[in-house]
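For this view, one protein chain was removed and the others were kept in their places.
Each chain gets a letter, A, B and C, in the order it is written, and its residues are counted from 1.
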Amino acid sequence: MLNVNIAGVNFKNPIIAASGTFGFGQEYSSLYNVSKLGAITTKGLTLHPREGNNGLRIYETPGGMLNSVGLQNPGVIRFIDEELPRMKRLGTKIIANFGGCTIDEYIKGIELLNQTDVDMIELNISCPNVKYGGMAFGVKSSIAYQVVREAKSCCKKPLMVKLSPNAEDIVDMAFRCCEGGADALSLVNTFKAMEIDIHKRKPVFENIYAGLSGPAIKPVALRMVYDVSKAVNIPVVGMGGITSAKDAIQFIMAGAHAVQIGTANFIKPDICLDILSGIQEFMEKEGIKDISEIRGIA
Amino acid sequence: MLNVNIAGVNFKNPIIAASGTFGFGQEYSSLYNVSKLGAITTKGLTLHPREGNNGLRIYETPGGMLNSVGLQNPGVIRFIDEELPRMKRLGTKIIANFGGCTIDEYIKGIELLNQTDVDMIELNISCPNVKYGGMAFGVKSSIAYQVVREAKSCCKKPLMVKLSPNAEDIVDMAFRCCEGGADALSLVNTFKAMEIDIHKRKPVFENIYAGLSGPAIKPVALRMVYDVSKAVNIPVVGMGGITSAKDAIQFIMAGAHAVQIGTANFIKPDICLDILSGIQEFMEKEGIKDISEIRGIA
Amino acid sequence: MNFQYRVEIVDENMEISKGIYKLSLSGKFKGVPGQFYMLKTYGLNPLLPRPISIHDIHENKISFLYSVVGEGTKFLSQLRKGEQLQILGPLGKGFNVENIKGKAAIISGGIGIAPMLYLSKNLKVSTLHLYAGFRDEVYGIDDMKKYTDKIYLTTENGNTGVKGYITEIFNPSSYDIVLCCGPEKMMMKTVKLCKEYNVPIFVSMEKHMACGIGACLVCTCKTKNGNRRTCKDGPVFLGEDVIWDA
Partner (left out) sequence: MNFQYRVEIVDENMEISKGIYKLSLSGKFKGVPGQFYMLKTYGLNPLLPRPISIHDIHENKISFLYSVVGEGTKFLSQLRKGEQLQILGPLGKGFNVENIKGKAAIISGGIGIAPMLYLSKNLKVSTLHLYAGFRDEVYGIDDMKKYTDKIYLTTENGNTGVKGYITEIFNPSSYDIVLCCGPEKMMMKTVKLCKEYNVPIFVSMEKHMACGIGACLVCTCKTKNGNRRTCKDGPVFLGEDVIWDA
């Protein structure tokens, strides 16, 4: 039994494509049968369309990559009109990843998504908070709490809050997001990082900072998922550098109900299927009937 | 000109061997002329001898490694009696890395080191704080401030405080350590991380957590050094995943006076010399006369 | 869409000039001129596949021509016959050979020559001139001779052809259309030149990529029509549409 129930949504298996790495599912669906996935998370949506960041947007690092896409997206309205109908035909659950720069934007976006048939909303609190000079909502628990509370009060969909590893105290952050009304948590988003071009003598990215993802971050992400899972009693979705069934099982044993796969999709486009079948093999070999048997066992 | 002055200590160049990766310098000195280094940092010392952690102590990860040595060391007294005299003969500056589990231990250790001819003390505040249930001193700025203030009040050596990347707010941490009286800052120590053995269904390390180091962490470490260098006006020593002259120059351009090399020593035992000569070459090519010309330029 | 992910066995991987390799795989491969494949060697280092243009396709073979510039291409160059290579492709929008007519010029800088063999083979133009610039050694030209009517060469040191940059000897005025691939600055210059003479030009853009199929948005090319994905909406763009980074 691979299916998992998270906040009332039944996923056929615990393998979810992560936000920003899978577009709206169309490109990968022309490569393999994405209906085999537990869910697809949309590219990060914002209320208004965004062009994203200028300059270089990607830089490889040992075992990882930095990205500075900057939430380029068509805006929630065009998403609903153009992308969602096509996405629904992909035959899997749809998680809408949504972020805002003000609490007002969060509320407006959620109200629009409420009226659609997305299965779940993933609240991206790693977005820059204009009120606090651009510091992300997801750094201080008290600020995150406010966003989550406001979001929850108007949200008619299951609400999963996506935590940033740059949070001051990830466990307290998780705790406060629960208090704010989160139905589930997902973590981690990318780590705030940078690179410097020594010949140009300045940061590689126009925005200075970029987000680190990929295998490099896995041991830290796993630790955070382990700590958070022990501290809260709502479902946790783990991610950060997963590239193999072994990695995914580690996150499940750390307490995750499901996992998201991001950067790994770039390494091998159908890697989600490898991970899925690897988990099935492991369960057979180890005589595990239901994935929940090993959840949080470590 | 490669020499740098940090808190009154003159280092012949900015390449320093990092604590815990270079023993007390003896092993590497039988392989190459370690007097070419700017300094050697000792294995982390504690007041009393420590046996370190049980079970597996190392685990490789993509681009990095986890260690769980647990501050195995002969204690500060035997260090002074047995190791230091031999170390002094290595012909380079000696930085004594020292940590404690209580403020009292910090004070006692520093008082012992005051009477020696170590050139500088590097205060390791990543040690578990017994008073706060094992949470490291270096997580909350207010606690770190206390340790640094007490340490400074009895310290007769230049005092460099080594920051943990697990600090809630690395910039505030740096700031408060300055207020506490730090003469210099070094960062980063290892990232709190873990791995799980999926067959044994439990964490790989007996201590559950271990510290991530190596190239995997470099982009995050570089970002922290960049942010901290901009925020404080005492010298900063940068480290975290440096394996090449390019990496080292990035840290210097981010604002570091010097860099420490840790994990890279394992990749190639004389890598510090490669990094040093690589910096020299870069300076020649780019017409840089004094390393200070590019410090913080990014 | 028509691309595939496959694991292939290297048939040949040869250094044909200093730091320039030609890699070929046996089998049936699809693709139009200007399209590319993402190539990936075993393991997590480097993490991401590398975009490489189709150099040539025969009935039972595909070849790539690449220059070793960093770790990724270094690992590629170490592949030997019989070893595995992961490939994803063909990707992107290539040159629309059906709509390219009249007297055409191809202009390439350095390894920008790579896609031009397959392009010149497939063009249905009345006249085709090749302008190819190199730093010192010239490569990839011989195979193109039978598909081109004239070849102009430059090298920066003057070893072969005219000494200087290819843009210095190229005059678009006598062509109906220009097709260009090379370093960004060289393409920018060529586009400017063509604009002066009002000659249409297509350029093949090189942006750093991750997914290669349009899903991750890291390979943005700014154009007059907004942000475009180089991997999917490109890599071939109308020169006048591109807003240059440099």
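To be clear about the criterion, a contact is a pair of C-beta atoms (placed from the backbone, for glycine too) under 8 Å apart; a residue touches a chain by one contact, two chains touch by 3 or more.
Not measured: the values here are computed from a predicted model.
**Student:** Thinking of the whole complex, not just what is shown, which of A:P14, A:G44, A:P62 or A:G241 touches the missing chain?
**Tutor:** Answering carefully, the residue with contact to the hidden chain is A:P62.
**Student:** Tell me, which residues in chain B touch the chain that this view leaves out?
**Tutor:** So the residues of chain B touching the missing chain come out as 20-23, 27-28, 30-31, 43, 51-52, 54-60, 62-65, 67, 69, 72, 214-215, 243, 263, 265-270.
**Student:** So that we can see where the missing chain sits, which residues of chain C does it touch?
**Tutor:** These residues touch the chain not displayed: 43-45, 71, 75, 80.
The rule we apply is simple: only the chains that are shown with their structure count from here on.
**Student:** Determine the centre-to-centre distance between chain A and chain C, using the mean Cα coordinates as centres, and give it in whole Å.
**Tutor:** 35
**Student:** Per the centroid of Cα atoms for each chain, what is the distance between chain B and chain C, given in Å?
**Tutor:** So the centroids are 47 Å from each other.
**Student:** Taking the mean of the C-alpha atoms as each chain's centre, how many Å separate chain A from chain B?
**Tutor:** 33
**Student:** Multi-chain contacts in chain B: which residues touch at least two other chains?
**Tutor:** 62-63 - these are the residues of chain B that touch more than one other chain.
**Student:** Return the residues of chain C touching two or more other chains; collapse runs of consecutive numbers into ranges.
**Tutor:** Where chain C meets two or more other chains at a single residue, that happens at 44-45.
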